[in-house]
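I have a structure I would like to understand better, so I am pasting it below and will then ask my questions one at a time.
A single protein chain has been omitted; all remaining protein chains appear in their positions.
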């Protein structure tokens, strides 16, 4: 927060004392709360940032809105469509409050550049997106433990790609999805009916199409890539997930190392995202990224999971 | 043919006198035929090369086999599965004769390199393929006129990607396909129920999956790309369809021009392919690329077209 | 400064009221001085940051040291070798004070990565450097007006490459330099005996060699690149001055836009650099980048300028 102009971190809340100690010692947060209701009652608090389990998002957002606070919440909004709608309904009752779900990739400089170029007609009319979220293989399989509550690979990973596709294609209505997947390495995902590699086709109205790929098993690093094709050109963000500007020429050939995780890849974007939220709160400016976007991403993500399980297209 | 060791071009056949004149004047072919049966009766003829309309392939191959000739035939073998099987049955009666369908990409040096590396375990166990065949936009729309008989974008373009996916994944049995497409520019394809951009998912046994993309509308050039992901790495052939080794830095940024068509991209591969055929004929060596492969590519391609039209997965 | 942990901007100094107003209004600096001596007397000031004309650097650094302040000063230390030595002598009398000359590229993440890899033996023994600093062509020719006091292209631009070469090659003693240059566009540089494109060879002891290229006339952007070759490999920083992770495929081919100036290229490095300085001041840790390094860079830069004018090698 110290890096976000206009924002001051006044309080932190967690049921875990270890987290509160870290907030106090590392972030020098002056006020600490174990109880969320107590946090919301903190005098002088303008906005809350929710980095909590997804299942808690809806209720916590609603509670914050009712307490008159702006809300920034990590994606996804919820794994349950009804919950998404409840949050949206509550937000509609507080038009003066900002609610932003953290689809961080929209704030990445390269994605922003792509978006602006599309707006300026650089690729004609965009009609096709290929977007992937591929995590580096983690021998510890941390995400496997998380699989029970993650909503599966499409709601956990592809939700970003879904949001990007909608944004870059001009928010078309989805019509039909089809998904498939495989367990290439993590056989223990079977218990959660989840896969470690998934692909999907999402058909929108007016002949717009998105194809998604999500993976947990990349060897070379975290590989996030999005390609947008239009009638007059194509834009690609992240064709090589290079770690930095260093290139190595040695017995392995000419090569570059790769970013190991989304954090290194989107570190700057997280800052831009939060700054955009704070700026919007301070300027009372409407955010482009809305709860409707977050709801739609969840809706499509759920359909992908249904298709994966039913092996049938799912109509939207 | 003058560039293929061990081969001599002894005769040419075409119903069109203009083609025969070109063969005589440009290729210096000594013997010319208007009639295919007459060609097959030419004394000293060992093999025929069929560069004819797809609808003629099956009968012409069968006729050649019955005349005791080896056959090289451009892809696809046929748009009709029954025809594919008739050809295979006939070929089975002539085990001493070679029949090769021209899936030229298998003979490209980069694809060969990828194949060898996979064989040597470079990426562990391969389980996922993304493969695309994207033609440069042709304002004359030549392919539109051809659409009536091409079999559609999947049988015309993706058939290459299908063959590559099977080859690189170790010839797994296909299980289910799903396809979608759009007419981004060429609205006149509607009359043929064809699209100018198509995507598809092909699920194989044992959790292997291929995703295909075919397009007629690229602005930058002919963009053929194949990605093979395994449990220990990923190989990509053609991530940038660079025309040559020249890079330009100017007001447009840092850039390279692209190959305009499959011909520039696969010029060397055509030569390698024909040389491999001639070598196999001369050495009586079994070809790795079989009629069963060509039949399977047509079978999957037909299923993709069915899925595109029915908007339903097609079981194989 | 608000982005540098541990630092607080307490005062600003400039003879120009417009600059002071900007400091007050934009940076919210609480104390403003027109007079440098008055600034140095400011109570509670620990360190000064000098972003002043090069000709003022030596005296201002000496004055700050005598006032007991740590000093960060933009490169180059001075265009005059004697001045460099005077500053070093003064600094030696204040071993408890830090003086850092802003060779910002050393703090760039990619250069840092290269340095670490070399330390870990990634390229065997490094013996050859090629390093370039190429500015985008500026139709306004701002730098031409600056040419009278810049010290010429080698002291203004290549001084960075000189410092990088020494650092990456392990600080070898320079032995002999040879330089050449041309005025490709800016003929008006003739009055300053300066060029808009210069190349140079710098021979160090033990057969280590660096080649430099500096330019003011690039069309595509600011192109800073450094290549370090060792007995077991080569590292390249900045082989393509890509603006971000966006790639465009259109009628111009496949391309990326480029950073327009050193500021976009080294924005993060400036922050890292200042943070490193502040950290060193707070931890009383010795800086790796010393006044001796800055002096050596000036010494070699002067020799390059002499060689350019005399068309003879200059011994060091």
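Order as written gives the chain letters A, B and C; numbering starts at 1 within each chain.
We take it that contacts are C-beta pairs under 8 Å (C-beta built on N, C-alpha and C of every residue); 3 or more make two chains touch, one makes a residue touch a chain.
Please read all numbers here as calculations on a predicted model, not as lab measurements.
**Student:** Specify the shown partners of the omitted chain in the complete complex.
**Tutor:** Answer for the hidden chain's contacts among shown chains: A, B, C.
**Student:** Which one touches the absent chain: B:11, B:40, B:61 or B:114?
**Tutor:** Hidden-chain contact among the options goes to B:114.
**Student:** Which listed residue (B:29, B:249 or B:291) would be found touching the missing chain in the intact complex?
**Tutor:** B:249
**Student:** Residues on chain A that touch the omitted chain in the whole complex?
**Tutor:** 218-221, 223, 240-243, 248-258
**Student:** Which positions on chain B touch the chain that was left off?
**Tutor:** Touch with the absent chain occurs at residues 2-3, 5, 108-110, 113-114, 117, 122-123, 232-239, 243-251.
**Student:** For chain C, which residues lie in contact with the unshown chain of the complex?
**Tutor:** 123, 125, 127-128, 130, 176, 178, 180-185, 197, 199-201, 203, 207-209, 211, 213, 215, 217-220, 229, 231-234, 239, 311-313
Following the convention adopted for this analysis, only the chains that are shown with their structure count from here on.
**Student:** Which label fits the chain touch graph of this model best, line, ring, star, complete or other?
**Tutor:** If you draw each chain as a dot and join those that touch, every dot ends up joined to every other.
**Student:** Answer with same or different: of all residue numbers used at the interface between chain A and chain C, are over half used by both copies?
**Tutor:** same
**Student:** By CA centroids, point me to the most central chain in this structure.
**Tutor:** A
**Student:** Taking mean CA positions as centres, which chain lies farthest from chain B?
**Tutor:** The most remote chain is C.
**Student:** What whole-number Å value describes the gap between the mean CA coordinates of chain B and chain C?
**Tutor:** 56
**Student:** If you average the Cα atoms of chain A and of chain C to get two centres, how far apart are those centres in Å?
**Tutor:** 39
**Student:** If you look at chain A, which of its residues touch at least two other chains?
**Tutor:** If we look for residues of chain A contacting two or more partner chains, we find 123, 232-234, 239.
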